[in-house]
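One protein chain is absent from this view; the other protein chains keep their places.
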Amino acid sequence: MSQRRYTLSLSCPDRVGIVAAVSGLIASCKGWILEASYHADAVTRWFFMRQEILAESLSIDIDEFRGRFAALAKEFDMNWRLSDSAVKKRIALFVSRQDHCLSDLLYRWRNQEFDFDIVCVISNHPALRGFVEFHQIPYYHVPITPENKVRSFGRMEDLVNEHRADAIVLARYMQILPRGFCDRFDGRIINIHHSFLPSFLGGRPYHQAYERGVKLIGATCHYVTGDLDAGPIIDQDVIRVDHSDAVEDMMRLGRDVEKTVLARGLRYHVQERVLIHQNKTIVFD
Amino acid sequence: MSQRRYTLSLSCPDRVGIVAAVSGLIASCKGWILEASYHADAVTRWFFMRQEILAESLSIDIDEFRGRFAALAKEFDMNWRLSDSAVKKRIALFVSRQDHCLSDLLYRWRNQEFDFDIVCVISNHPALRGFVEFHQIPYYHVPITPENKVRSFGRMEDLVNEHRADAIVLARYMQILPRGFCDRFDGRIINIHHSFLPSFLGGRPYHQAYERGVKLIGATCHYVTGDLDAGPIIDQDVIRVDHSDAVEDMMRLGRDVEKTVLARGLRYHVQERVLIHQNKTIVFD
Amino acid sequence: MSQRRYTLSLSCPDRVGIVAAVSGLIASCKGWILEASYHADAVTRWFFMRQEILAESLSIDIDEFRGRFAALAKEFDMNWRLSDSAVKKRIALFVSRQDHCLSDLLYRWRNQEFDFDIVCVISNHPALRGFVEFHQIPYYHVPITPENKVRSFGRMEDLVNEHRADAIVLARYMQILPRGFCDRFDGRIINIHHSFLPSFLGGRPYHQAYERGVKLIGATCHYVTGDLDAGPIIDQDVIRVDHSDAVEDMMRLGRDVEKTVLARGLRYHVQERVLIHQNKTIVFD
Partner (left out) sequence: MSQRRYTLSLSCPDRVGIVAAVSGLIASCKGWILEASYHADAVTRWFFMRQEILAESLSIDIDEFRGRFAALAKEFDMNWRLSDSAVKKRIALFVSRQDHCLSDLLYRWRNQEFDFDIVCVISNHPALRGFVEFHQIPYYHVPITPENKVRSFGRMEDLVNEHRADAIVLARYMQILPRGFCDRFDGRIINIHHSFLPSFLGGRPYHQAYERGVKLIGATCHYVTGDLDAGPIIDQDVIRVDHSDAVEDMMRLGRDVEKTVLARGLRYHVQERVLIHQNKTIVFD
């Protein structure tokens, strides 16, 4: 887990020779490939690739490699990123009153289950300050009211930027983000919705599930866009319920699914395993 | 599996003393209880019960028991049924071109996995005649066109009645039943829908799922009502998919879920394990 | 969730009239049944029952009810317990270095997901003191060496008794308990084993799983007996792995299963949902 690695992820129009060109370049620099994944979408004729290269194996430094790759990328019209595992992703957490996802992510951060830092926690409630500050992570209480909503989200955006966060995780944050906010962090806000989307969008999904009498409930981790609960899905999971489960039981059972799915989704994002294409995701897990 | 048993299922307004009264009556007739299930719905204050009684243990015959129970049922305002495992449920299957559910149910019937008879198969296509008739089950080809729809469903209703079917199973039958037909067989038509309801109602659910980019696909077994895909859900299940799965892969993976969920739902129905209450089901599995 | 309730659980030789007698007694005291579960084991001819009675509905107090029930229990040769949800179960946690189960149980305790208290945490390592003491729960560091093992377990037993713990949870405690210790807390020590038992008993189960090339890994929550990893199983679950998962990946994936299965098992135990019979459990979930 601790070997330094460069992760190359890219997408481009599909054609003959992409893998040959990319792997040829990597091989020419003595790059040792730890993990490689490919996907060719037959419908949109688009190609996706992710490579993990052992950092110490490269015969040239990362900037020179980046330069050589840029030339190739241009030729193939690639959308690409090259990230370095030594540079930890910086995550800002938004929470409200419920702390199952927060608590779970803090555990994973304490144990460095995967490489990420929680640079700050922002909440519209003061309740979780003690638990967060025990971890020596800054906690900002930014209340949201109909009157202060614009100013508050402005403040939150400033905080995210001051802490140089790479991504925002809505760990059961119960406020709807303004569309502009969503747009400025496009592809960098991860939400956990407490239903199996597209079932039960919007508010009180467990109540909706109870009313409909479904036999499984679920949770969905997705990127946030301006359209509520309609962004690209990263991961989902479900758990069985039956007639004996009241709404409160569904909430209890659902929390375990929510926290696991969110953590999985965040790990995929942080490790550059997710590529977004036309409101869908390619996840190289 | 082969012991003859009487199954008592009932629902009524909840109050103190229901179980005492019912179990007192059964005990007074020396009834040996093989399986017992209860559910009290705290929201609607309604009570549900299912008991399997070993037939040979009863000190009185079933008609006398039925008589004594009727008096008690009246006192508690019960909706109830008493069924005899020696009287097999008679099932009419409706199919179209796809045979995965048909094939699976025929296997279960050949092996008498649970007590039911397939009394006839009705299809709007001729394709599956050979396979059905190999099993010595009558096969009726009733084509459906916009012009003959009323007459055809009339014919199908006659066939169901002539074969004295207790229930109809839509084993991937791709026609929408007329509302009147649904009403006349209320609580006795079981459908398998190839999505995780309420996601993706209506036509081409796998295409809808592919478009939305979900990470799990599912199937739902439900009772048919006049509202399309909105009846009480008996059972559901899901299977994981990812970006590499085309619509055809979803269909292939989904078929295995569909046939398993339908078979499970049919078994619950046939063994009187399902009680319907306000568009939801209590399933004593 | 917050209504006070009495939970009656019992087992006895099966015969006609048990349910009638028990429910007759409850009804005669105006007891309102919130939840009722029954199981008749056809092989051993043994009967099991669990009832949740709304405390405020009983027309007599719990001691009088206990007295009346004792007479009935004697007649039917019952093994029985009557517990009061207002009296929280007191749990002692044993941990080593890994804190995923500890962290998860502390979350559930903070949020009172179900009624239990963590009265102390005992560890053979000092590492988790800060996190536990943040929760204002006493933390005892009791190192274990080959030389001090007898004395140390004596000390731990004293601590458990001083804190009047009803049960001990081994939340990834990596020492083997002495047989005598196990015997004295028979049916009251709950362990989480990091494999799908009976596969991979004993040490390093993920390494064993990796060597065998299994495609699913799991976790098992069970009561501890003098026979290592052979006690009655309360719950189990699994997660899919594949050829790309190294032992470290299995450990990471497995931790999520372990903590969920342990929490589920503990809830079953605390809510008197588990009855032990001949090294197996009846779990009324």
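First chain written, first letter: the chains are A, B and C, and each begins at residue 1.
Definition applied: a residue touches a chain if its C-beta (ideal position, glycine included) is under 8 Å from a C-beta of that chain, and two chains touch if they have at least 3 such contacts.
Keep in mind that this is a model prediction, so the values were computed, not measured.
Novice: Among C:S57, C:N111 or C:S199, which one is in touch with the chain left out?
Specialist: Considering the complete complex, C:S199 is the one touching the chain left out.
Novice: Tell me which of C:H39, C:K89 or C:H194 is the one touching the absent chain.
Specialist: The one listed residue touching the chain not shown is C:H39.
Novice: Of the residues A:E35, A:E211 or A:D242, I need the one that contacts the missing chain.
Specialist: A:E35
Novice: Could I get the residues of subunit B that touch the absent chain, sorted low to high?
Specialist: Within subunit B, the residues that touch the unshown chain are 1, 35, 99-100, 103-104, 107, 110-111, 113, 131, 134, 244, 248, 252, 256, 260, 263.
Novice: Residue by residue, what part of subunit C touches the chain that was omitted?
Specialist: Listed in rising order, the touching residues are 39, 41-43, 48, 196-200, 212-216, 218, 232-238, 242-244, 246, 279-283, 285.
Novice: Give me the subunit A residues in contact with the hidden chain, please.
Specialist: Against the missing chain, subunit A presents residues 16-17, 19-21, 23-24, 26-28, 30-38, 40, 42, 57.
One rule holds for everything that comes next: only the chains that are shown with their structure count from here on.
Novice: Do subunit A and subunit B face each other with the same patch, meaning over half of the contact numbers show up on both, or with different patches?
Specialist: Since more than half of the residue numbers are used by both chains, the interface counts as same.
Novice: Based on CA centres, what chain would you say lies at the far end from subunit A?
Specialist: Farthest chain from subunit A, going by C-alpha centroids: B.
Novice: From the C-alpha centre of subunit B to that of subunit C, how far is it in Å?
Specialist: Using C-alpha averages as centres, the distance is 37 Å.
Novice: Nearest whole angstrom, what separates the Cα centre of subunit A from the Cα centre of subunit B?
Specialist: Taking the mean C-alpha position of each chain, the two centres sit 41 Å apart.
Novice: For subunit C, write out the residues touching at least two other chains, lowest number first.
Specialist: 35
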